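One chain of protein is taken out of this complex; the other chains stay put.
Residue numbering begins at 1 within each chain, and the chains themselves are lettered A, B and C in the order written.
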Amino acid sequence: MTKRLKLGMIGGGQGAFIGAVHRLCARMDDKYEFVAGCLSSTPEKAAKSAKEIGLDPSRSYPDFKTMAEEESKRDDGIDVVSIVTPNHMHAAPAIEFLNKNIHVICDKPMTSTMEDAHKLVDAVSKSDAHFFLTHNYSGYPVVRGMRSLIENGALGKIRIVKGSYLQGWLGSKEEDSGSNKQAEWRTDPSRSGAAGGVGDIGSHTMHLLEFITQLKLQSVSADLTTFVEGRKLDDDASIMIRLNNGAKGSLSISQVATGEENNFTVAIYGDKGALKWSQENPNYSTFSQVGEPSQIITRGGSIKVEGTEANVRIPAGHPEGYLEAFAQIYSDAADVIQNKENKQELLKILPNIDDGLHIMKFINASVESSNNDSAWTDLSTIK
Amino acid sequence: MTKRLKLGMIGGGQGAFIGAVHRLCARMDDKYEFVAGCLSSTPEKAAKSAKEIGLDPSRSYPDFKTMAEEESKRDDGIDVVSIVTPNHMHAAPAIEFLNKNIHVICDKPMTSTMEDAHKLVDAVSKSDAHFFLTHNYSGYPVVRGMRSLIENGALGKIRIVKGSYLQGWLGSKEEDSGSNKQAEWRTDPSRSGAAGGVGDIGSHTMHLLEFITQLKLQSVSADLTTFVEGRKLDDDASIMIRLNNGAKGSLSISQVATGEENNFTVAIYGDKGALKWSQENPNYSTFSQVGEPSQIITRGGSIKVEGTEANVRIPAGHPEGYLEAFAQIYSDAADVIQNKENKQELLKILPNIDDGLHIMKFINASVESSNNDSAWTDLSTIK
Amino acid sequence: MTKRLKLGMIGGGQGAFIGAVHRLCARMDDKYEFVAGCLSSTPEKAAKSAKEIGLDPSRSYPDFKTMAEEESKRDDGIDVVSIVTPNHMHAAPAIEFLNKNIHVICDKPMTSTMEDAHKLVDAVSKSDAHFFLTHNYSGYPVVRGMRSLIENGALGKIRIVKGSYLQGWLGSKEEDSGSNKQAEWRTDPSRSGAAGGVGDIGSHTMHLLEFITQLKLQSVSADLTTFVEGRKLDDDASIMIRLNNGAKGSLSISQVATGEENNFTVAIYGDKGALKWSQENPNYSTFSQVGEPSQIITRGGSIKVEGTEANVRIPAGHPEGYLEAFAQIYSDAADVIQNKENKQELLKILPNIDDGLHIMKFINASVESSNNDSAWTDLSTIK
Partner (left out) sequence: MTKRLKLGMIGGGQGAFIGAVHRLCARMDDKYEFVAGCLSSTPEKAAKSAKEIGLDPSRSYPDFKTMAEEESKRDDGIDVVSIVTPNHMHAAPAIEFLNKNIHVICDKPMTSTMEDAHKLVDAVSKSDAHFFLTHNYSGYPVVRGMRSLIENGALGKIRIVKGSYLQGWLGSKEEDSGSNKQAEWRTDPSRSGAAGGVGDIGSHTMHLLEFITQLKLQSVSADLTTFVEGRKLDDDASIMIRLNNGAKGSLSISQVATGEENNFTVAIYGDKGALKWSQENPNYSTFSQVGEPSQIITRGGSIKVEGTEANVRIPAGHPEGYLEAFAQIYSDAADVIQNKENKQELLKILPNIDDGLHIMKFINASVESSNNDSAWTDLSTIK
C-alpha cells in the first residue's frame, strides 16, 4: 500500500461547513492523513477548532504564512494543503503554499477577483506543485460516464447544452439572521466576489457542462437579479450561452427557488443522442439515441463506458452520493501526486487552474452582460 | 339534458393530425354533434375526407365561404365552427364565420401574421359570437388547480417563472421526407408565420405560464436558432422573460432535443411557495411552501382547491391525459355558448382573442429580439 | 365509414360511476351510438336518469327483460348492450340479451357467484353474439406492447410474476356514510360476491398478469383480511401464486392502503429480461434485458412492437389515460362485431367468457384458501 499523503487545511474551523466535508472526503479512501491546519482567521478560534477535531496543537497554526513556513521545513511536513476559506481568501494562501511546492486543493470559485485569479495562474505556472479545484460534481461516476459517452461520439455533434441549479435557502434575508455564516459571506461582495449565486453555484453548473461535453463557453447573455431586498449580490440568474462548437443553451441559477434543496440538473442534446442527469438522484443518467428507447444508465451498471468503472466503491443499486463524488477528487489528486499509472488520464479530468480561470471569466462576463442590458459578452473580453 | 351544439370544421381532412383530435374531444363530453365541414383546401380531398369520417355529403363544402353562407341559412345550421388548418388559414375563415355570428374554436397560434391578428381582433369585437383558442394545456385539472392556488395567495409574490417545452421530432430534416405534412407546414414561414418552434410550442409555454400565474409577459431577450441545415424557421430557442409584476424567468423551447417526446414543464416560484408540473405525467403537481415538506397534489385528490373539482371525470389515481384536457376546452366552450351558470367563471379561464393577440406579440417580439442580438424587446412595441 | 353500432345499457343511472365511463368510452372513437337503456333497478329512477342524459324516453325501459324483448323486435334495435350493474346483476341481463343474439359488453368480475358464472358460460356457448368483459387495463397500448414483447420471447422463460393493486378509499367504514353507493355494494356479499377487494381489484390484477404473460394461474395461497371493523368482506389480501409454466409470484391487494389512489403495478421477470408497468403513469414501461441498461418504452415511442402502434390516438409524449384504455375495449369490440379485418387478432386479446370464468375461480380459490389457513388451493378444484 502506498503511504498516506500528509494533509493540511486552511479554514474549516467552527461554524464552517465545507471544511468538515473536505476532511471526511480526504479520509474516505484512506489516501490522506490530516496533520496540520490553520483552521480559522483568528488564532484563538484556530486553536479551539484544532482541539475540537483532535489536531496536534503543535501543528495548529495562527496564520497560513507561518504554517507554510513551518510545514515546509519539517521532514514530515504536509504534502498537500486544502484551502476551504471564503473566496477572497483562496489566492493568498494558495500562492504561499505553491511557492513552497506544496500541492494545493482549493475550493471553488477559484478567487473573488480576476486580479487574484491571474496572480494564482502565475504562481501555479512557477510551482512544481499541482493545483486542483474541488468542482466536486465532476467526481460522480455517472457524470464521468457521460463524458466518456460523449467523447466516444454517442451524441454526435452537440447542439444544446442546458444546466439548471436551483436552491431555495436564500429565499429570505438569511444573511441578517445572525446565525448563518454561510449566507453572510456568500452574499458579501468583499468575500464572495462580483457575483452571488452565479459565483457559488453557477460556477459548478458551467464547469460541469464543460466537463461533460469538453466544449468551451464562448459568450453569455445574462440577466442577474437580486430578489431579496437589501441583498448585495444576485440570488437568481437566467443566462443564455454560446459554446465554441456552435452549440447553444441556457443556465437557470437560483438561490431563491422556494422548496428547492439542491436541484442541479444538466441536459445535453446532440444530433445523434442526448444525456440527462440530476444531482439529487445522482446514480442514474438517461441516455437517448435517435430512434431508440431511452436507456437508464446506472452507476456500476450494465453499460461499459471507460471511466465509469474505476471509481465505483460499491455495487450498482447501492447509492453513492455527494460525499463519494467529492472524495473522488481527493482520491484522484492523491493518485496524481503519487504518480500512479493513471496519472495522465486523471490530469485530463481533474479541475485545474485553467478551469478555474475560465470559470472566473464566465462569472465576470455574466455580471458584465447583466449590467449591460444582457448584451452578449465574449469571455475573451474579460481580463 | 341540454341539446348538443351543432359543430362544423374547417380543415382536419386526410393527413391532418389535430382535426381528428378536435373531433374526438368535441365528442368526449357529449356536448357537440359534428354535422358539417370543409375538411380540405381542395374540393376533391374535402369530399373524400368527409366520406371517410361519415359526414353527410350535402354538408361537406368545397370552401369555407360557401359553408358559412349555407350553414348560416339553415335552421339546423352549425352553432360552432372549429378551425384546424395551418396558421395562415385561421384568420380568413374565422372572420367569415364570426361575421355570421357563428362561434369559433380556433387552433393556435391565432394567426401567422400580426396583420391577420389585428383583423381577427376587429372581427371578434364586431361579432355576437364567441371566439376561443385551443391552448389546450390550460384544460388540465391540475393546471387549473395551480392557478387557483396562486390566485388564493399560496405562493405569495411570484418571483421566478420557468417554462420548458422540449421535443425531438424535428432533429433532422423531416420536412424533406415527403411523408410528414406536419413538419412541412410547421417549418414553412408562409404557412406557419415568423417563427417555427417558438410559434408552435413556445406559444403554448408562454400561454400556460400566464394562465397559471395571471401575470403578463412584458419583454423578452431571445436567442432563436435553426440547428437543422436548410430549415427556414427556428427549431430551438432560449428566451429570457420579464413579467409585469417584476417576476423574471426563462423559456427553453426546442424541437431538436433528441430523445424528448413532449417534455413540457413549468415551474413557478414565489416568496411563500412554489408549484411545478410536467405534462408527460400531468395528473400531479409538486407544491412547496417555505419551511414545509413538498406536497404532491393529484388530480381529484386530497387538496380542496376551487376549480380543480369541476372537471374531474374519473377518480384520483385513474390518469387522465392530453385528450381529456383538450376536451375540457370544448366542454367549457359549450357551457359558455349555452349560457350555463358557470359562464362568467369559464370566460375568465378560456383562452380568448386577447390571449391570442398577446401570444402573437410574444412570438414576434422573440423573433425581433433574436434578430437584434437578443436585445430586450418590449411586447408593447410589436404592432 | 362504417355505420355506428347501436348501443344499449343496463345500469349506469344516477349515483353510478362506471356507467358514465362506459358511455364516454363508447363515444370516444365514434363507433357506437347510445340509443336505449334500463338505467336503474327502479322504473322511476331509470326514467329520470334517461332524461338526464338525453335518452329517447321511448327507449328507456323499466326492466331489462322488456328492453331485450322490445329492442330485439325493432329494425333499428340495439346491436350491443353494456351491463354496468353491480356484480350480482350481471348474469341475468347478460343471458337475456345473449339469448336474443345481442352482443354483450359486461363489467367485471363476471358474476357474483360461480353458479351464475356457469350459467353465463352456457348462454354464451349457445348464442351467436359476442361476450366481452371490460378488463379495461388490457386496453393500454403499453400493456399490449408488453404482451407482444413477451410473446416474441424478449423475457425468455418467465420466472416471477408480481402484481400489486393498492387503494386507500375504504380505509374507514365508508359503506356506512350514507353517501357512498360504491362502497355500499362493493362491500356487500349479496351484491359483490364472495370477495371484496380481491373481487373488485384483485380480479383486474390477476387478469392483467395473465394477459401480459399468456400464462395461466394454477393455484393460490391467500391471506384475506378485513381491517375495518364490521365490514363484511375482505379489504386487504396477500396472495402467493403459482402459474402453469412453473412461474411463481405474489399479489398485494388492498383498499385500506392509506394514501394510495389507484396504485396498480405489475412486474414480470424472466431469465432473459423483465418488464414493469405502473398504472398511475401508464404511458411508460421499463424493459430490462440481462447485461443491458434498462430501457424506457413509451406509448407510441421508439420501440416497434406489434400491437403498440394500432391503438395510439396521439403522438408519444401526449399522455393517454384510463379512459382511452377503456375506450380501446369498446373500439376493439366494435371491430370484432363488424368483422373488421383484424377480428381474429382482436379476439385473442379481448377479455372474454373464458377469462371471466377463470378469474371467478381465482376469486373463489383465494377465499377458500384464506378460510383454510392459506392452504395452497388449485383453481381446478373450484366448481
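Keep in mind that, in the parts below, a residue touches a chain if its C-beta (ideal position, glycine included) is under 8 Å from a C-beta of that chain, and two chains touch if they have at least 3 such contacts.
The model shown is predicted, which means the values in this text are computed figures rather than measured ones.
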item	value
Touch with the omitted chain, as defined above, among C:Gly15, C:Pro62, C:Gly171 or C:Pro315	C:Gly171
Options C:Ser294, C:Ser331 or C:Ser366, residue touching the unrepresented chain	C:Ser294
Residue ranges of subunit A at the interface with the undisplayed chain	1, 4, 17, 20-21, 23-24, 27-30, 51-54, 167, 169, 260-263, 279-283, 298, 301, 313-324
Residues belonging to subunit B that touch the chain removed from view	286-287, 291-298, 301-303
Positions on subunit C contacted by the hidden chain, ascending	155, 159-160, 162, 168, 171-172, 221, 223, 225, 227, 236, 238, 240, 242, 248-250, 252, 254, 256-260, 267, 269-274, 286, 288-290, 294, 373-376
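Methods note: only the chains that are shown with their structure count from here on.
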item	value
Chain contact topology (line, ring, star, complete or other)	complete
Whole-Å separation of chain centres (CA-atom averages), subunit B against subunit C	35
Cα-centroid distance, subunit A relative to subunit C, in whole angstrom	55
Rounded Å distance between subunit A and subunit B, as computed from the means of their C-alpha atoms	43
Set of subunit C residues in contact with two or more other chains	298, 301
